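I have a structure here, written as structure tokens, and I will follow up with some questions on it.
Here the complex is missing a single protein chain, while all its other protein chains stay put.
Up next is chain A:
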Amino acid sequence: MLMTLSKDSMSITREQDVVPCRNRVKEVAVKIGMGIVNQTKLVTAASELVRNILRYADSGEVLIEVVSKGRESGIRLTFSDKGPGIADINLAMQDGYSTGRSLGLGLPGTKRLVNEFDIKSTVGQGTVVTILKWKNG
């Protein structure tokens, strides 16, 4: 069973917010003893998803949780926004697809960097992306 050990949330409203958000995620990752490669992957994933919030929804929120399952601990990040939503999630998850002016690596690339990836989106209501990285994952 997945247990939440601690919780922290941050709001994302402007471009500069990506810096404290990355720092906060890194701090928590260091605190649970995550190795440097996994830390870097998680922080990079967070950076991609914060950018998506800013680009497509203007503002949103990030929830940072330390979770555990059995003897394994990890970090779960939830990125939620009340933006336009994604009409075709399968298409958005394809490498190279983008409705914005980007490389289209954000979502599929992020998925490769973490252990668990979940995306829920309703057109006109918003998008919630949840990622989980195990300490030794």
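Going forward, contacts are C-beta pairs under 8 Å (C-beta built on N, C-alpha and C of every residue); 3 or more make two chains touch, one makes a residue touch a chain; residues count from 1.
By our rule, contacts and distances are computed from a predicted model.
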{"item": "Per UniProt, the name of the complex member that is left out, chosen from \"STAS domain-containing protein\", \"EamA domain-containing protein\", \"Cytochrome C\" or \"Acyl-CoA dehydrogenase\"", "value": "\"STAS domain-containing protein\""}
{"item": "Candidates A:S59, A:S73 or A:S102 - the one touching the absent chain", "value": "A:S102"}
{"item": "Option from A:V28, A:V43, A:V62 or A:I75 whose C-beta touches the chain left out", "value": "A:V43"}
{"item": "Hidden partner chain, residues of chain A it touches", "value": "15-16, 18-19, 22-23, 26, 36-37, 39-41, 43-44, 47-48, 51, 95, 102-103, 105-106, 108-110, 112-113"}
